[in-house]
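Here the complex is missing one protein chain, while the rest keep their positions.
When the chains are written out, they are named A, B and C in that same order, and each has its own residue count from 1.
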Amino acid sequence: MAIETLEAPVTEAAPGREEQLYTAKPWTLIWWRFRQHRLAVASLVFLVLLCVAAIFADFVSPYTPSSIDRLNTFSPPRAVHLFHEGAFKGPFVYALKRTRDPETARVTYEADREEILPVRLFVRGEPYRFLGLVPTDLHLFGVDHRRQRINLLGTDSLGRDLFTRLLYGARVTLSAGLVGVAFSFVLGLALGAVSGYYGGWLDAGIQRLMEFIRSIPTIPLWMGLAAALPIAWDPLFVYVLITIILSLIGWTHLARVVRGRFFSLKTEDYVLAARLAGASEYRVITKHMLPAMTSYIIAAMTLAVPEMILGETALSFLGLGLRPPVVSWGVLLQEAQNLRTISLAPWLLAPGAAVVLVVLAFNFMGDGLRDAADPYGR
Amino acid sequence: MLGYLTKRALWAIPTLVFVSFISFVIIQLPPGDYITAYAAQLRHGGEYLTEAQEAAMRQQYGLNDPILVQYWRWISNILLRGDFGHSLEWNAPVSSLIWERLGLTLAISTLSMVFTWIIAIPVGVYAATRQYSLFDYLFTIFGFLGKGIPDFLLALILMWLGFTWLNMDVGGLLSPRYESAPWTFDKVLNLLSHLWIPVVVLATGGAAGLIRVMRANMLDEMGKPYVETAYAQGLSERQVVWGYPVRVALNPFISTVGWALPALFSGDVITAVVLNLPTTGPLLLQALKMQDMYLAGSFILILSVFTVVGTLVSDVLLAWSDPRIRYA
Amino acid sequence: MTGTTNAMPEDALISVSSLKKYFPVTRGWLQRKVGEVKAVDDISFDIRRGETFGLVGESGSGKSTVARLILRAYMLTGGSIKFRRADGSVTDLTDLSDRELRPIRREMQMIFQDPYSSLDPRMTLLDIVGEPLVIHGVGSRGEIGDRVGELLGLVGLRPEYATRYPHAFSGGQRQRIGIARALALNPSFIAADEAVSALDVSVAAQNINLLQDLQEKFGLTYLFITHDLGMVEHISDRIGVMYVGRMVELGDTAEIFKKPLHPYTEALLSAVPQPDPRRRASGRRIVLKGEIADLANPPAGCAFHPRCPYATDLCKKEVPDLRPLGGREVRCHRAEELDLAGVEA
Partner (left out) sequence: MSVNTTPMPPERLLELDDVHVHFSMREGLVRAVNGVSYHVDRGKVLGIVGESGSGKSVTARAIMRLLSKNAIEAGGRIRFRPEPGKEVEISSLPRDGRQVRELRGGHIGMIFQEPMTALSPVHSIGTQIMRTVMLHRRVGKEAARARAIELLEKVQLPKPTEMIERYPHQLSGGMRQRAMIALALSCDPALLIADEPTTALDVTTEAQILELLKSLQAEMGMAIVFITHNFGVVADIADRVAVMYLGRIAETGSVDDIFYKPKHPYTRALLQSIPRLGQAPVRRLKTIPGMVPDPFNAPAGCAFHPRCAYAVPGRCDTLVPEVSLFPGDQSARCHLAGKLPEEVL
């Protein structure tokens, strides 16, 4: 016998755009929605650029982070100009004249309007190993001069180029944030998944553990743990330990997100449908539950990165985290700790501005992701 | 309700034990101990301790005992006699060092919290009722900035601005000439002129977060059917908003009270270091750097106790304000 | 209550006896068990091959739990479930593990109430309808594609829709996708849990017809769970009426509707508002007192006695058994003496 169909045409062969929407993959839908948050997209672009610059910091920066220039201490940022006395000269900076006030013995710098130093691409400069492997002395940009330098963000008390140090610091600070989140993600995912999937007393126990951890005040705990790290240890090892310390607190939030999602997904009918079709536990989790969670988890992780970055910065700033010669934004800000230095060389706060920008970018991106994470929300 | 509170309070006890033990362990973690640090300091100044002297000092302070014994000695003294031990660095009882600073910390934190609330609640409600208005956007930006700028950076910037533009002497809580002076009107004014920076710093961070929480809660609540019911009773918008959704939206807000206080303490640690305030922060930092374990341990313990108690308080407040919990 | 013999009646596809499901009530920070909710308490019935067995009851009566127990989505607290396989052998599902259940799952499937949450929004129809085939390794990729197209056609959807995601469809269509998924492995038994309750009147009628057509075409056996008495009368051959975790009446649909034996059935029937202004319910409607009993804390004696207009002292004290009466089964002390009103034709 014939099966009754929906006799009237339900929807006429849908026009192209609709059909595209109907057959769009979940991540395509998420991307479409994410794209509508212009601020989030701009943040994404900014962060990608910054990461690329940080990875290739040795090439992008004109100098090396530890090259000292005693005759160029606390020199202010140099503006890049295009026009000299009304004539287009391409990008250049003015040379800097160093004078010492005979009475106060204070050094002042003044742009020498006579001498222009063109900014050149791919100049030879201080030697380094590209990505730690290939020895080279090629830098993305710089000026050809024996004495004069290009300090886009000025220099510090030892005449080191702040722009260079900022880029090298980005490597450490950003990776500390990402690695810290990775650590806390592993902890949070494991415990959150166990808690949410099995429930019962296991869940209760993990919940209690999380309550315990949350009842310890974050910063004093960080400080205490960080202070426990001996100064003599290898800086790299200290770095890893600091990220672990940061992640020790951060995981509870991720675990809560994961657990909540697991709980709500477990009761979805489509999960039961898969089980009743004979799907194994492994299949139910990997094919149905995890895909439904990934976008939420990515959003939660994105929002957790700034916490880690702020933690690293604060600890290093206090002298409890990373220490020189490691260059991180927190370490750089240590130099800007006292009021006299700031009023003398306010550009030393540039790493602070970088922290703010990066934290904001991660927040915007995370918000955009969170809004886009559920394209099927009813 | 009473049963719930009793259970909640009882539950705080194991938490406190756990927290106190963690505090103690943290202090014990670093290799070496106070004597090592002390000896190193002396060496710096050209003096030396013989190994016998070091051993004698260890014996005197009981540093050779197993950690559990040391912990028990420490915690039982605190509980039974209110004796927090002896600060090796300051050569004074810990309790004589901390209470005054703790009081000041508490005062600054409470003041900041009051400010946070005064700002966050009305702004959050307004931003939610006028979603996507100019005002809403302005405060969204403010919220993001407050979240993005680390406390210590804000403190630095405010200090710098106060110093260069307003020509104020900043840092500390009082100008040097008032420090030992008796309390006068001028001294109070001087105190206030110093106090605003830490309060603004702490309140900005807190308010930025809470505005967003309040706004999100409000938007959530305003979409619920009971709000429509309230409108259908003929109440005006002001009566509806403040009488119904705000009441409900405040509940999750109340649960943050308990956490807000400890968070302010945490924030205060760094802010105080930057601003050189005579509060707990700089002392804790110093103690940690010197491995002055009784002092640092006491601080972490007290701050943790505040956190636990704060959580308890917020649970009680929540139960009191939300009948769904009260009569659960 | 349980019979001495474990044998299954010849014509039964599924035989459920003394089925129990108690959910623990936990409290406190360590999830201590403080009691239990008897969601399903001592339920026994058979579903005959090729019939539609209706299970009716109000929310909290445990009817959905019964369906999920039969499909072994949960572990049983007690009782047993037997299922007749396609080859005629009888399998006891009671204690089978997930692995052991797997081959049997091909023969029993479920249709869900909520057309939104029952389809994974992140999968195309091809993946959704084809999933049971993939799980059981039936056919190659191409064959699965063909089969999915065929199944979609069967439920009145275009095979081209296989590349679409569920969000492209309305509630009624989604329900049909769920039906196609349930049919994928040619099951002999389908449990439909409130399968049309969430749909609009006109769409519900279409889907009910579809279910009936499919039953005829494939010789399906249905367990049809609903709170809609009109629908259950229309579609079921026999029905069971549940109240607070227990079966109160069981028998032939037409007979029960004509003359119920249990006061709850009578009240239920009289409460249904009829689309017939001349037969307005007022006057003959039995308005029950009070509320449906609390599952966690059911009244002593017959769970229905606080609301029953015919309750006696015996009903307050003693739990009645489900007992056979005139070709039906009924759980009421006064079943013989009461003369209850059914639905007038």
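Heads up, the rule we're going with is that a residue touches a chain if its C-beta (ideal position, glycine included) is under 8 Å from a C-beta of that chain, and two chains touch if they have at least 3 such contacts.
Predicted model, so just to flag it, every value in this text is computed and none were measured.
Across the entire complex, the residue among C:V248, C:A267 or C:C332 in touch with the chain not shown is C:A267.
Among the residues C:Q173, C:S188 or C:T221, only C:Q173 touches the chain that is left out of the figure.
When the whole complex is considered, the residue among B:P14, B:G103 or B:G243 that touches the unshown chain is B:G243. Across the interface with the omitted chain, chain B contributes residues 224-226, 228-237, 243-244, 247-248, 251, 321-324, 327.
On the side of chain C, the interface with the absent chain consists of residues 58-59, 170, 172-173, 200-206, 208-209, 212, 227, 229-231, 233-235, 254, 257, 267-278, 280-282, 285, 287-288, 291-292, 342-345, using the contact rule stated above.
To be clear about the criterion, only the chains that are shown with their structure count from here on.
Chain B and chain C have CA centres that are 57 Å apart. With centres set at the average Cα position, the gap from chain A to chain C is 54 Å.
Spacing of chain A relative to chain B, judged by their CA centroids, is 27 angstrom.
Taken residue by residue, chain C touches two or more other chains at 29, whereas all remaining positions touch fewer. Residues 29-31, 68, 71, 73, 98, 101-103, 105-106, 109-110, 112-114, 116-122, 124, 131-132, 135-136, 154-157, 163-165, 167-168, 173, 178, 181, 184-185, 206, 209-210, 213-214, 216-217 of chain C are the ones that touch chain A when the two sit in their complex. Those residues of chain A that touch chain C in the complex are listed here as 1, 3-6, 10, 19, 21-24, 26, 200-201, 203-205, 207-208, 268-270, 272-281, 283, 288, 291-292, 375-376, 378. Here chain A touches chain B in the complex through residues 211-212, 214-221, 223-225, 227-230, 306, 310, 313-314, 317-320, 333, 336-337, 339, 342-343, 346, 349, 352, 355-357, 359-360, 363-364, going by the rule given at the top.
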